[in-house]
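With one protein chain held back, the other chains of the complex are shown just where they sit.
Then we have chain A:
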Amino acid sequence: MAEMQNSNPTIINAADLPTRLRPTATSKSEYGGIFTSALPLAPVDFESAPSSDSEDDNLMEEPIDEQEIYDLISTISDPEHPISLGELAVVSLPDISIKPTLPNVLDSPLQTVTVLITPTITHCSLATVIGLGVRVRLEQSLPSRFRMDVRIKEGTHSTGDEVNKQLADKERVAAALENGALMGVIAKMMETCR
C-alpha cells in the first residue's frame, strides 16, 4: 500500500465505546418500529407524529435503533489501519439517526438511516471508500424498508460535497458492488465485522 495518509490517528479505548448496557429490546414484542419513543437519541426536529397507537402489526422484525446501527458499522476496519471505525471515531453514536422517510404517510414502513462520517483527516482520499463500506454494510444487514443516507459530516472533509454526491448515487453504488477490485477492499474492511 502507498504511504499512509494518517499514520498516527487518535484511537479511542474500546472500553469507552458506546454499547447497549441494558438488555436488548423490551418485552413489548409488537412495539411499532416507526416511532420508537424509547430511542436514546430520538431526533426532535421532525414533525411530531401520531403517537405509537398506530403501530404496524405487519412488521414482524425487531425494532432497530441507533445503537444497533452503530454496532453494525463501528466494527468495520479502516482501509489503511487495522483499527475499527468506532475506535477511530469515524463513526459515532450521536451521528447516527433514524427517521421516518415519509412522515406524512401514516402507515409507511420506510425509515431513513442517516450516518454522518468524520474522516480522520480533512483530505482523506479514502473517505469515499469508507462511506461506501458503511453503506454496503447497512444495505446488506438491514431490511429493504430502510433507506441509507451516508454522508461526510459537514466541515470535516475538503471535498465533502463531492463524496456525498457519489455516496448518494444509487447507480454508482450499484456499479461499485459489481466492481471486483473495489469490493475486495470493502470485503477486507468487513472482515472484522461480527
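In the analysis below, a residue touches a chain if its C-beta (ideal position, glycine included) is under 8 Å from a C-beta of that chain, and two chains touch if they have at least 3 such contacts; residues count from 1.
Just so it is clear, contacts and distances are computed from a predicted model.
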The complex's invisible chain, by UniProt name, from "Probable cytosolic iron-sulfur protein assembly protein 1", "Cenp-O kinetochore centromere component", "DNA topoisomerase (ATP-hydrolyzing)" or "Trafficking protein particle complex subunit"
"Probable cytosolic iron-sulfur protein assembly protein 1"
Hidden-chain contact residue, picked from the options A:His81, A:Lys153 or A:Arg172
A:Arg172
Kindly state which of the options A:Ala89, A:Leu110 or A:Cys193 is in contact with the chain not pictured.
A:Leu110
Those residues of chain A that touch the unshown chain are 101-102, 105, 108-110, 143-145, 147, 165, 168-172, 174-175, 178
